[in-house]
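Beneath this line is the structure, given in structure tokens, with notes to follow.
Removed from the display is one protein chain of the complex; every other protein chain stays in position.
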Amino acid sequence: MEATFYIASAVAVIATVLMLTRLNAVHALLYLIVSLLAVAVVFFVAGAAFIAALEVIIYAGAIMVLFVFVVMMLNLGLRTEEMERRWQPSRAWIGPLALAAVLLAELVYLLTAGSGPAQIAGSVEPKQVSIVLFGPYLLGVELASMLLLAGLVGAYHLGRRAPEKPEDRYGADSDERRAAAGGDLVHAGSDRPARTP
Amino acid sequence: MFTLGLIGLLVRRNLIFILMSLEVMLNAAGLAFVIAGSRWHQADGQVVFLFILTMAAAEVSVGLALILQLYHRFKALDADAASEMRG
Partner (left out) sequence: MLELLWLVLAVPFASALLLATLGPRFSRKAVAAAGVGSIGAAAVLMILIAGRFVSSPPSGGAYAQVLWTWLSIAGFDPRIGLYLDALSLVMALVVTFVGFFIHLYSAEFMIEDEGYSRFFCYMNLFVASMLTLLLADNLLLLFLGWEGVGLCSYLLIGFWYQDPANGLAARKAFIVTRVGDTAMTLGLLLLFTRLGTLQIQELMRRAGDQWGPGSSLAAIAAFLLLGGAIGKSAQLPLQTWLPDAMAGPTPTSALIHAATMVTAGVYLIARTHALYLLAPQAQLAVGAVGAATLLAAGCSALTQHDIKRVLAYSTISQIGYMFLALGTGAWAAAIFHFLTHAFFKALLFLGAGVIIEALHHEHSIFRMGGLRKELPLAFWTFLIAGCSLAGLPLITAGFFSKDFILWGAWSAQQGRPAFWAAGMAGAFLTAIYTFRLIFLVFFGQARTPVSKRPGWAMQVPLVVLAFFSIAAGYLKNPLAGYLQSALPPTLEVHTGAITETISASIAAAVFAAGFYLAFWFFYRRRSLADAVASSAAGSALHGLWFSDWGMDWLYDRLFVQPLLWAARVNRGDFVDAFYTGLARLSELFYRGLSRTETGRVRWYAAGIAAGTVLFIAVVLFSRY
């Protein structure tokens, strides 16, 4: 079991590193998916099988797919490779690396300052998780659903493109259309040219 | 993993990559929670991970929508392009 854990975490880290350094967006995305899958394996080893499944289905399956859609839509593939290369001189890595190194050291220190190496004390059953969900964390569940709703509405609204052609600005039968056509209810029609009053 | 995600966030200029690094960071945090929950043999870690997952989903959708808007506005996905709130 332990070997799986180490191998999987190694894969996850390496995949993440490779993801960061790719110039092609699609390649990076694929590496990210690999990383996520490796993390799912780690979850499984840690006894959270339910979570591992969720990770694969939702994270790697839905969220990453969303990413892929957007990347495809914006056509960020070969076209932008040259641009990416230009945008990242090696100099730019120094600062963040230093910062992250310090942070890593702090985190490692914090995590290992406590008691000794932890044992995985067995798996936590999904049944246990769901009991907890409906118990103490009920409110959290409701809030999470509201969050999803908000995300949905926001994404729809933000993703809408303002129509470019004047004809599309109004709906086919809207009041604005009628007003633009001269305000004549009887003779209003989309094929009638607008009369200047 | 978290620090890797942080590095990626700071280094890459492409907005998509920044979002991806953000996902990595979230994932790493979730991982920490699950392992902690598993260590103490409590369900709370997994519950929190569920919440994180939900939040990540919502955030990704909104974030990608924003990226689309920015793309239409600036015709590029440069994170430095949107720096009009300069001092």
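Labels for the chains are A and B, by order of writing; each one numbers its residues from 1.
Simple rule for what comes next: a contact is a pair of C-beta atoms (placed from the backbone, for glycine too) under 8 Å apart; a residue touches a chain by one contact, two chains touch by 3 or more.
Just so we're clear, the structure is a prediction, and the values are computed from it rather than from any experiment.
**Q** Touch as defined at the start, partner being the missing chain; which of A:Ala10, A:Ile57, A:Val102 or A:Val153 qualifies?
**A** Residue touching the absent chain, from the options given: A:Val102.
**Q** Pick from B:Ile18, B:Ile35 or B:Val48: which residue touches the chain that isn't shown?
**A** B:Ile18
**Q** Which positions on subunit B touch the chain that was left off?
**A** 6, 9-11, 13, 18, 79-80, 82-87
**Q** If the hidden chain were put back, which residues of subunit A would touch it?
**A** Per the touch rule, subunit A residues meeting the hidden chain are 95-96, 99-100, 102-103, 106-107, 109-110.
By definition in this document, only the chains that are shown with their structure count from here on.
**Q** Rounded to a whole Å, what is the gap between the Cα centroids of subunit A and subunit B?
**A** 7
**Q** Quick one: which bits of subunit B touch subunit A in the complex? Just the residue numbers, please.
**A** Result: residues 1-14, 16-17, 19-21, 23-24, 27, 31, 34-35, 37-47, 49-51, 53-62, 64-69, 71-72, 77-78 of subunit B touch subunit A.
**Q** Flag every residue of subunit A that touches subunit B in the complex, lowest number first.
**A** 12-13, 16-17, 19-20, 25, 28-29, 32, 35-36, 39, 42-43, 46-48, 50-51, 54-55, 58-59, 62-63, 66-67, 70-71, 73-74, 76, 80, 84, 87-88, 92-93, 95-97, 99-101, 103-104, 107, 118-124, 128-129, 131-133, 137, 140, 144, 147-148, 150-152, 154-159, 161
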